[in-house]
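Omission of a single protein chain aside, the complex is shown with its protein chains in their original locations.
By written order: A and B. Residues from 1 in each chain.
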Amino acid sequence: MASVTGESVRGTARRSLGRTRPRYGELIIKVLLFLAAGLSVATTLAIVASLIPPTVEFFQRVSPIEFFTGTDWTALFKNPKYGVLPLVAGTLIITGVAVLIAVPLGLGTAIYLSEYAHPRVRAFFKPILEVLAGIPTVVYGFFALVAITPILQDYLPWDVDIYNGFAAAFVMGIMIIPTVASLSEDAMSAVPHSLRDGAYALGSSRMIVSVRVVVPAALSGIVAAVILAISRAIGETMIVAIAAGNRPNWGWNPFEQMATMTAYIAGAGQGDLPTGSFEYKTIFAVGALLFTMTFVMNLISIRLVRKYREVYE
Amino acid sequence: MSADAAVIRAAVTRRLEGTGRPLRERLFHVLLVTCLVVAVLFLVVLLAYVLAKGWDRLDSRLWTEQPTARVRRVDQSGVQSAIFGTIWVISLTALFCMPVGIAAAIYLEEYARPELWVNRLIELNIQNLAAVPSIVYGILALGFIARGPLGLGFTVLTAAITLSLLVLPIVIIASREAIRAVPNSIRDGSLALGATRWQTVRRQVLPSAVPGIATGSILALSRAIGEAAPLLLIGAAGFIAFNPDGLDSRFTVLPIQIFNFVRLPQAAFHTLAWAAIVILLAILLVMNSLAIYIRNHYQQRW
Partner (left out) sequence: MAIAAVLVAALAACGSDDDDGSSSGSTNTAPQLSGAIAVDGSSTVGPLTSVAADLFKEDNPNVDVTVGVSGTGGGFEKFCNGETDISDASRPIEDDEKAACESKGITYAELQVATDALTIVVNKENDWAQCLTVDQLKKMWEPAAEGKITNWNQVDPSFPDEKLELFGPGTDSGTFDYFTAEINGEEGASRTDYSPSEDDNVTVQGVTGTKGGLGYFGFSYFEENQDTLTAVQVDSGNGCVAPSAETAQDGSYAPLSRPLFIYPKKESLTQPQVLGFLEFYVANIDDIVSEAAFIPLNDEQKAKLQSDFDTLKSAS
């Protein structure tokens, strides 16, 4: 319904409703709040500023073609190869599987808690789910390695490596369920009842109201939750390092060993590399690529939300 | 609206709703419950796993004794320095990231004009920062906070600032959604009565947004309490036998201690690590309970 133009019309109307004589306290508050928001910009600037020089130096020695199309990443070995595709593949596979697990389960749980469950049930289970988000990633990693992988090896008819991406992605999906579920549930709970009541009064069933009325109204929050969950999955290092192995692997089979961009960054950043060396610069090059990829993803998501968000009041 | 009113409302709604296609409705309902059950099941399995592995070392020595690397004395070892370190660092992190995060969210939702490119850039920025791997924050903090312009050294304060920057996007995004969800009629009514923008925010919008903000804080601090990689880079110790005594103190935190013990060859250290995980979860539960209490207290449904 309402769009961006609607919002700014609103904004103008609101401004004319407010006091016309300026209060300086208001101005100070506005400045303070702006600074708080500006802190995030400062952080990004710092990250970008740290990323650019080493990345530039990296590309002076390594051709972008090798970087973007090569399928071998052996940057820290004696005869290094700098094809980043295996790391990208690893990131995409693991994040993809994790999201495939977390989003349906998370959304389903959120809809249930918000629309179907008795309020006391909701009050009980919501915090319980949030505990999943606090379990240390070391636990998830070891659980994947010693509990999930053997099950996969025993029950699946095809070859499963002892380190594989699927086990890591599976537990990662479990870890991010609360992010999807809890934030989506908050968004859905905040949808005004008048909307539901109107739909019910027209004879809609609960399923229809949940899916056709509440979810679209809460879309902004739901998308934010999913994006946040994806971001968490992309940035996760420990689970991958323990359970997926550390060998960059160019291929699309999730049951093989693989390495992600972030696992590489964490491994190389924490290790023995002298900070001025060329090997250390590879961290920044991979980091810059990751940063750009997530930037594009977020740009698309913000556009999508802006386009489809329904504002009812 | 209290919990009782919510119950009444639920009952009334059930009367109102249409029957739809009963089989489909049933299936959908079952599907949804399955989702919840599966999620809770995973949690139970994980917690049981952790408890089983750490059970042999779950005793009061964990918080009364300092850690030791002496192989023959592992049974006497505790993780006191890590427990205190975690409490110090998380408290400071909460102190920094919550006010700043909520303030930024208020700015973006209440004051910023969305047509201005500056504000859209900030919004995009914050979302992007949520995907940056934690180790990058560590590298950043090493260069700018521990050394560099701020020069705070390898201290508890540095750790808190680093973790705050890491989880700030979560707080901001969740708070923003919470503020966004407050119906505009509330704001308009307040302004029409002559309140200023800030008064409206403080007295109308924020109290209604508390539940969402609380959720964001829970998720943010849950993330922060389990982080090891960025803190290792800014000098959190692997072995330390004293508790922090000030903002400028060296420190360690439970995830780092756990990570260290788990990598040692002797099995007794591994069991100790799992017991420390149980302690970490206990601290997390206490922290979450506080936030949940606040959330339930302020819960409103429109």
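Please note the rule applied: contacts are C-beta pairs under 8 Å (C-beta built on N, C-alpha and C of every residue); 3 or more make two chains touch, one makes a residue touch a chain.
These numbers were taken from a predicted model, which means no experiment stands behind them.
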Give the residue, chosen from B:Leu27, B:Ala52 or B:Val71, that touches the chain omitted from the document. B:Val71
Of the residues listed, B:Leu232, B:Leu254, B:Ala276 or B:Ala291, which one is in contact with the missing chain? B:Leu232
Of the residues B:Val205, B:Ile240 or B:Ile258, I need the one that contacts the missing chain. B:Ile240
Residue ranges of chain B at the interface with the undisplayed chain: 68-73, 147, 154, 232-233, 235-242, 250, 260, 262-267, 270
Please give every residue of chain A in contact with the chain that is not shown. 72, 74, 76-79, 145-146, 162-163, 241-242, 245-247, 257, 267-268, 270-276
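Definition applied: only the chains that are shown with their structure count from here on.
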Chain B residues touching chain A - in the complex, by the definition given at the top: 3, 6-7, 9-10, 13, 16-21, 24-25, 28-29, 31-36, 38-40, 42-43, 46-47, 49-50, 99-101, 103-104, 106-108, 111-115, 120-136, 138-140, 143-144, 165, 168-170, 172-174, 176-178, 180-185, 187-188, 191-192, 194, 196-198, 211-212, 215-216, 218-219, 222-223, 225-226, 228-229, 232-233, 255, 258-259, 262, 277, 280-281, 284-285, 288-289, 292, 296, 301-302
Taking the complex as given, what residues does chain A use to touch chain B? 4, 7-8, 10-11, 14, 17-19, 23, 25-26, 29-30, 32-34, 36-41, 43-44, 46-47, 50, 104-109, 111-113, 116, 118-120, 123, 125-140, 142-143, 147, 174, 177-179, 181-183, 186-187, 189-194, 196-197, 200-209, 218, 220-221, 224-225, 227-228, 230-232, 234-238, 262, 265-266, 269-270, 283, 287, 290-291, 294-295, 297-299, 301-302, 313
